[in-house]
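One structure coming up, written as structure tokens, with questions to follow.
Apart from one protein chain that is not included, each protein chain of the complex appears where it belongs.
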């Protein structure tokens, strides 16, 4: 099912690229330079093949079928839960809820933990650098459930302001801290372990939004002692339509269900229903079967490369990119966090980010431009929008050079 | 992208089967006889290829990207909305909300219409033959929002009891009728047009659960005058992870959002957010992009065959199956609705449905056994479980004969 | 019996059909340890009674319930092999049986449970049908719940 060449100690980016069919495409007559992986990553052949194998050879609905196809498909799908548990080092596979994406995972916690366990008068603490998906669910919880919404500051360097975190925790009212593990705009990591420790000392639980972090760095939820952790499959080289919510068993057990329907119940009568045990209690309806099979292949693909090699590669790229971009007159990189990953937001004097993106696109280079679903962070830095280049395992130094050269051209153009 | 031979007036089941790679598989040494399509249908090559094409040649995140890959992927994904609108004959593409599955569509209505628009003291009317996914969300609404849950009866013949529907509507308290358009256990269609008319006269809105019906029969939501209609992609020869909720524009406009996050907002500040316009208001986070592309291919595949041909084929199969099964001593078919489709539940004297399913599986035949996520209906008929055979465009007469023969063997075995 | 029937036999051996049709010890036991077992997914239900005698050995075991041939036969066979076992032996046999049902074999059990596992061997075929494993183990879960003084067990 997977014929990827074994990638060992030496990180061979060309061998990796060869596993991504899309990377040989051309865009507007130029070879595609895809620097928008933070929005969604491309898919390696191993993922495509796992999904095709299921559709062509082994497919049926899962969990309730007694026949061969259903049993085999159930095994293949449930193996995704095992893979995700291993990937995050969860204590048990039952602590893995399979969702549609990070957004659904966060909404699930806002609903089932927020409405189900938290009390009016308590507070949720987020930060200025959250993605809308980690803002809006808490606003909805605030408006529906009388919970206060607090916002920790971000420093000028683009790091989470830990003094601000501590100050917000001081009165003991915060019941849940929901903070990103890595900013999708600035590339900054947050000090997750310290956040968890501080929060726990103040009696708060912690949800970490690992949509970006889990793609670039080994995450160990037990070492972090995170209460909840979410990530999304499509950014981890997997398919769309699937994400992962990790939750500590004791919390998941206490939480009421989220959506109702088939598969999340144990028995149903019109008077009342009994919920299935965790994690199925949180998984209503036919699950994302093909997507689970694809995500498992993606996780295994990432594990085969290994985070040490991938991180080293991405760190080198990021350093190179920061050096090249900073050298271009008129380019300003937003944020200069100590601990950062391969996501770089920048502005160009006298040129709007959208024009920059379009002109780069004209040269075959895909970057994102806009508020990156983080309007409050834009406001924090007094900006409407930035251009953003983001890197993945398949990104090369040459592509970053291409970006720098194209950007120089754009600058001359607008000068 | 699709090299399926054109299927015209004449329905050529072998030509259709040739488009489903999985149908040449063997199970336990026998050719697969897949009679569990009501749980989830197999996928034609056109669907597989559309998804592979996206992953191999044209993929990026949608809606917010300014670059070529994102724009093309957005077009391909949004084309699913157009296809679904056409498929259901919706008045506008903006009346199509893309969900994960039917279950999520129903939960969305239970949340955003139920909690958002209905008032405590009103009632929701369901029926005895609903799938758990059309029961549990209403129970949760009842328990959270003080809405009454009423249940219309099903006749001994397995038809919706319209007198019971009328009786429940009589006091004008019912705000929403949520009823299946076709039973996933009995195969019975419900008289959707009459239900809608009665409900509207009594001031109630109607949600039809088309998870089964939309697969077998042309649905025209405007002709039905349905207020909400749901179906699920994986039963319509499409991928898992995607479903469709149709809602009348005036209703969707009035409903508060469901999940919060990226893509469903227009602007975000910590104080408050403004929702995007319908249907995006209901679509939080990165959508099921690949799945939308797959579902569009599935809809087009079904449209190419055409419901007249497919219905005729399935009707002939169903008649044949009913005749063959009834002829086996000890076999009881549950329900004998006038208007029915290719889903047949049956029991075998002296043999438990699970044993029947396992023994059929041993002979390569996949049927489902259990309560089919419809426990209350089982109870209505005094049963714990049934075996269920269900048919699709690719089902053949020979397969039904194989079922009948295998069942005869099972019967002898347990006699 | 024809070849076609032979195939059906690999799981549904005569012993299973026989115990499925004519379950042994299908009755209640007054004043005994008792627990219910339920597999909500498939609706199988079983009640198990255990009477402990001298030396806390199982003197009598009985069950009632309804379900598929596998779950009834397994319960029936269980009541037979449990006689004379101590609590620990019964629990250890339950572990051994679960391994047998899940994997089709129980290499490590031979020493201790050789004779019992041989009697239960006809149920080893369920390993090929993962969703049926729970049918086979339901009564055993209920039996352990009864020993622990818990009223019920579920194999969801």
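So that you can tell them apart, the chains are marked A, B and C in the order they are listed, and the count of residues begins at 1 in each.
Here is the rule we use: a residue touches a chain if its C-beta (ideal position, glycine included) is under 8 Å from a C-beta of that chain, and two chains touch if they have at least 3 such contacts.
Computed from a predicted structure; not experimentally measured.
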Displayed chains in contact with the omitted chain are A, B
Which one, B:66, B:226 or B:377, makes contact with the chain that was left out? B:66
Of B:75, B:193 or B:250, the residue in touch with the unshown chain: B:75
Residue positions on subunit B contacting the omitted chain are 64-66, 70-71, 74-75, 266-267, 274, 276-277
For subunit A, which residues lie in contact with the unshown chain of the complex? 350-355, 358-359, 361-363, 369-371, 378, 384-385, 409-410, 412-414
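The rule is simple: only the chains that are shown with their structure count from here on.
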Taking each chain's mean CA coordinate, subunit A and subunit C are separated, in whole Å, by 46
Taking each chain's centre as its mean C-alpha position, how far apart are subunit A and subunit B in Å? 31
Hey, what residues on subunit C touch two or more of the other chains? 41, 129, 132
So subunit B residues touching two or more other chains come to 28, 354, 358, 361, 369-370
